[in-house]
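Certain chains of the assembly are absent from this excerpt, and the rest are unmoved.
Chain nomenclature is as follows: A, B and C, assigned in order of appearance, with residue numbering initiated at 1 for each chain independently.
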């Protein structure tokens, strides 16, 4: 099985190349980049020294599956010809995550290049949409924050134990800013990002509608009320989301919630309901999502903490998990389930 | 004016020594420590090389003011004789912050050593209790999280623009764990704390009742509903609190909230209402609290972000500010108002 | 093939468990710990959640190979009965690295518990002693600093292009201090180690005689003159060694040196001679050693920079590579050769 990666030179793309290189069923045959076109991949990303492929401007050989890690807008444009010609595709960008083009435009301030494909796309969160992923040709890989947030809240929302009022307070490592942001955002400079924490996106972050869309579907309602505040903290990898929602029944116990979460995730290989508050570092390099639900009894509030490696379960690993499902390969193939620690 | 510091060898105590050393009205004449007794201060804390005092077991010369940076319980015990003999005292520990002994026991799991002094103590947050601080002999310096949280919420609570339902999601650097925690908490080890984020204190953190007490007073009600979730993140200094509360009038605008905050803090030298989301690093080494109020219009929710240097405005600087007030010295004397950046 | 790990609860031991767990030819059947005895491994090391073994006080089932990650002295004691009864053993501690007991005592300030085994032990650096490793029953896994330093200097020393005067200036991440050091070394506290660099071991570090022994052997001389200065820098994993030595022929060019190094390492799967100064992070999580030789022409000096992940090529990965050699398994089996980056 032959695969290609469009835009291999960012953090998600290069992580995906690394994971695919050791996947036993896959041959990575083509990788693209813009400024790097014409070079060998290890010249651009020296840590990928084993993957001695030429970086080309476009996918230059036939592939069974194409991944895109381009920025939003450009990604849909690049994938459209593949999808239309029947090649399977996984979009790691945001272009096919929202079901309607108007929502996309509102969130990303650009017109959607291929609105006709939106209804074909499946939101690539296997814990919610596994069966649909298995049969689609176009998967929209979730955003890193939505990945952690939706997995934190899905059991509570689907079971209806909380009211329609979710707050997601999320922390991210700086690799989440992407490799391309460097030239324009001084806050990515080590000297500014180190020993520093800040909230951002308070005017509306593109991941908010994505979370709201999925939580609305889970509660079978047209909308979901979600306040989402992301924060940058001084680490490279990792997302930790702390989520809050009012309990419908303020007497709901920790144990009840815990049992419900354990039951919900019992057949999902990459989500673990933990016995203690999880640490983001317990996921580094792995495809795990750790979830810890608890209850603030005084306030009658559900509090759920979840964490992932933003580049693995939050991007490249999730994409490879989706690939496995699309091609009937055992879901866990090639995906590390234990973190690099410390 | 002569002052002493009980337990100078922790992070709050040593920061206080550094600040007091250059205060133009103060002579630091006595510093105590337990295991370090008998040594010169620079032997124990080499960065304090100019402060060539002997570390003694107890304050050994008369002082006009004594600070205590001992752990909870021990601090009240050590301060009681000073207070009873009429010496002014500032407790940097938690012992005199809560107004009733039962609440103290619940929060800290120990009996209060001097419950009769609780009613004499003034909660040392000048932005709320300035006049009372000026005339008391016993100040309870606020906890680092409450300092940031109460300053974030006070204007909204006092003006009654929010309902009684506050969430404080707070991030702290690891110096907040204290210097003594090392032997018992493997999570303070650099290799575990670095590249790691985690929530803790989910079973009930000692700072929650402190925040609730002050917010209740501000709303002139017997109680306040507060969910408080602290998180450890990989930095040395700094607290960033992101606070959420439902607006009473969901049509309240950002500008209204902003004006209200600006008005509330206009005469307070160390609180600044910022125009953009503040960064914890913009307070490093300074006595500033930066506050940024905004509104999530979709959800009808007030969101306020605040940050401080946990060892300055969250401990030693706040204590020195209180000292200035207690002794009629201009409030800003000796306190840095611009951060070390980057 | 069944293996056991003595003292799995440190950083080297747990990293080894993680690597062995996915080794296709190995079954990890027994892991020991002292304070953790009686618990399941994931209770003590949550990131190892897949390895649901009981931590026992001693290896409790027959094994084909035993690894020890105990502290020096204790390690030799624990391994001796295994070695004497014919079980193969790899010591990750320092106990069998130096060839004579007197040198051991001088370096580690304790009497060697099993001096009679010293002559059986092979220094486990495959790039120098591969054939001997294949046939021994007792491997002394190199120290992390010596691993990087010897690989940096071996080609130059063996070829005789430098004088007998080597300086190794090495930088290490804080995981190198070990997990047990916490209680006694305040410098392991995040708040002290972060944003801080310092040299240590200036009175004589235990790794200096190890480096000197191996360089002496390479130059076929009784001794080698080596100045070794380790430094702690604020990162978790990684060693970067910058080595200096006078060129015998001050006209030796960069290209000559480079060719010599490339030739020397051409058949060694885990040493790469790089085209640019290597970054420690280009080895994170991998078993690679990157080596970059160059020449300071003005000074007639060879400068070689090398780096490794101290817990992989500097400990657990090197141990597994040695295991592969001892059991006739292909050398690279189970060992990652590309780093987790960024």
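Rule of thumb we're sticking to: a contact is a pair of C-beta atoms (placed from the backbone, for glycine too) under 8 Å apart; a residue touches a chain by one contact, two chains touch by 3 or more.
What you see is a predicted model; the values in this text were computed from it and never measured.
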Copy number across the full structure, from 3 displayed chains: 4
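Criterion: only the chains that are shown with their structure count from here on.
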Most remote chain, CA-based centroid, reference being chain C: B
Per-chain Cα centre nearest the global Cα centre, belonging to chain: A
Centre distance in Å when chain A and chain C are each reduced to the mean of their C-alpha atoms: 37
Whole-Å gap between the CA centroids of chain B and chain C: 45
Chain A residues counted as touching two or more neighbouring chains: 194-195, 236-237, 281, 284, 342
Interface residues, chain B side, partner chain C - complex: 11, 173-175, 177, 179, 182-183, 186, 188-191, 193-195, 234-236
Interface residues, chain C side, partner chain A - complex: 11, 14, 18, 21, 45-51, 175, 194-195, 236-237, 272, 274, 276, 281-282, 284-285, 337-342
Chain A-touching residues of chain B, taken from the complex the two chains share: 165, 167, 169, 171, 173, 191-192, 194-200, 202, 225-227, 229, 231, 233-238, 240, 242, 244, 277-281, 284, 294, 296, 298-299, 301, 303, 305, 307, 342
